[in-house]
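Heads up, one of the protein chains got dropped from this complex, but the rest are sitting where they should.
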Amino acid sequence: MENPLVIVERLRGYYVGGFGVVHGVDDVSLTIRAGEGVGLVGESGCGKSTLAQLITGVTGPVLHYQGGTVMVDGFNVYAIPEETLRTEVLCKRLAYIPQAAMDSLNPVKRIRDLLRDVVKERTGRRPSNEEVFTTAGEHFESLGLPRRVLNLYPHELSGGMKQRVVVAISTLWNPKILVVDEPTSALDVSSQKLLVKTLMLLRHRGTVKSMLFITHDIPVARQVCETLAVMYAGQLVEVGPVEEVLDSPRHPYTRGLLSSIASYEPHAGRRARLECIPGRPPDMRNPPPGCRFHPRCSLAQPRCAQSEPPEVTLAGKRMLRCWRFSGGG
Amino acid sequence: MRAQDAAVLLDVRQLTKIYTSGYLKTTRVVGCQGVSFVVKRGEIVTLLGESGSGKTTVANLILRIFRPTAGEILLDGTDIFSYPPRAYYAKVQQVFQDPYAAFNYFYRIDRVLHRALAFKNGRMALTERQARIMEVLDVVGLNASEVLGRYPHQLSGGQLQRLLIARALLIEPDLVVADEPTSMIDASSRAGILNHLFDLRDRGIAILFITHDVGQAAYIADKAVVMHKGKVVEQGPASQVLFSPTHPYVQKLLSDVPKLRERWDFSQELGTNVLLGDSPR
Partner (left out) sequence: MWRRLVRDGQFLMALGVVGLIVGVGVLGPRFVRNPHAFVWLPNQPPSRQFLLGTDPFGRDVLARLVVGIRTSLLVGVYAGLIGVALGVTVGLVSGYMKGVAGETLNLLTNVVMVFPVLPVLIILAAIFERRSLVLVGTIIGVVSWPWAARCIRAQVLSLREREFVRLAKISGDRHVKIAFLEIMPYMLAYIVMVFVLMLGGAIGAEAGISMIGLGPTDAVSLGNLLFWAMVHEATRVGHWWTFLPPGLVLTLLTVFSLIMHKRMDQIFNPRLRTW
């Protein structure tokens, strides 16, 4: 792993609307190096999709950037004009596949027609069907999708195929960074494995250098990434090498989360009793003071309710946000 | 507490459901075909399969939502369609997939609990009803002051699902059909729901747990019935079917499940350019 491609520093982003102000992402710092796959895991509502959106710089009408920096391959996403963001970052360096992307395939267009529109947006020239067939077709086939898929309508494809088509379209121009949000949640187990295989193939070949893979399914994240980042209530609570974090989780939330998932472990045999974390995730309009996990934490101390623990890096590899691991604890 | 005997509670025999549509019944879709399995009293059986495997069809047939095209379902030796509705639902109850949809938004949640008591017990003194409700809320780990008197939108999915389990405890059926009961619950609360299903089993209630999640099936089930494309491909004790299956489909299914402690090895295939993929519809 080499130099960092994506540097996020103290990023904050809130949703502002008639419902009040919802803290989507609060003080997140993350680095993705070239050749690294980072898995971002957490429960629904923890802010992982928000973080992905903020990294791309395309915030919506309700989501507002509040502070911090995001550097994508040398470009400061929030300091450059929108047009530069679009032409230099989003078209060339970063590809973002949001949740339920396969539903965004235009149902009345064949895949090749959609591709022609995409190419026109990028290059200003609308290619002919044959051109699309040859160039894009090659890329599709290299990912295991038969070329004839280009002539089909989205409803003629299975869910797994649609998702792979979306991945293929997003990686046509060799983006250095691929950000995928929950690509496997609507798929059955076999399609899921195929999609993971496709993503690994892209990384192996160097088509895509780094990947940010967002999911709530931790076993899937394990298959895809080298670094695992656990998110809770808009903040990263633990980041580290994936095997280490899964084998010896340090943060109480990570521990609680891992002991509450019923994963299939053929070599471990039947599992001991699962423990769930009491309470529920906080209302992000009013996050709890101090450490956001403290109301549900069995190891909470008075300090945890008073002040927010900072991000602390242990031995250069594990990041933790917990008073037990920073000064005095 | 009821004694757990090994008697057969639910006997599904050659169950077949073919959906037809159109006035001339020209379109045929196979829901399930020739499905046979047995649920004993106090046993947790999982009906495991991917989407489209027919497991929801089987569940709906057992719940009498529609009639089978062929085959029969026997509860305590009698065909389920010969029971009068109230008598049948006194023995067979359901825990829903979407707890938010299962509650009528206009009424407080207490109504669901009181009706559950009234279902089997007719007129019961208010004090006795309240005592029983407090008892089951305690069993499912709900704080009475937090949930009683509230409307459904004020509670979380996990709380609502526990209320549905509490409701089942109040009715004390012989069998509970749980169709993907945790899919709409936060990951950190799922374990609680699964554990409360054990509480049902401890009271002698058998559970038919329908899911596509192999991990949950392995955690909770005594017996596993695996379905694929409407048919049962393998069934037996869960430790056997889920850890040393014999049927090739089950073997492939289990190898496709991502595991926490193992990484898939794609090295062989990454060398080549062509992947083996599923075909378009």
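The chains carry the letters A and B, assigned in the order they are written, with residues numbered from 1 in each.
Keep in mind that, in the parts below, a residue touches a chain if its C-beta (ideal position, glycine included) is under 8 Å from a C-beta of that chain, and two chains touch if they have at least 3 such contacts.
Only a predicted model underlies this, so the values are computations on that prediction, with no experimental measurement involved.
In the entire assembly, the chain absent from the figure touches the shown chains B. Looking at B:37, B:103 or B:209, the residue that reaches the missing chain in the full complex is B:103. Subunit B residues in contact with the hidden partner, per the touch definition given at the top, are 63, 65, 85-86, 89-90, 93-94, 96, 98, 100-106, 112, 115-116, 119, 153.
The definition used in the following text is that only the chains that are shown with their structure count from here on.
Computed centre separation for the pair subunit A/subunit B is 32 angstrom, with centres defined by C-alpha atoms.
Within the complex, the subunit A residues that touch subunit B are 43-44, 141-146, 149, 152, 156-158, 160-161, 164, 188-194, 196-198, 200-201, 204, 216-220, 222-223, 246, 256-271, 273-277, 280-281. In the complex of the two chains, the subunit B residues touching subunit A come out as 50-51, 156, 158, 186-192, 194-195, 212-216, 218-220, 239, 242-243, 252-254, 256-264, 266, 269-270, 273-278, 280-281.
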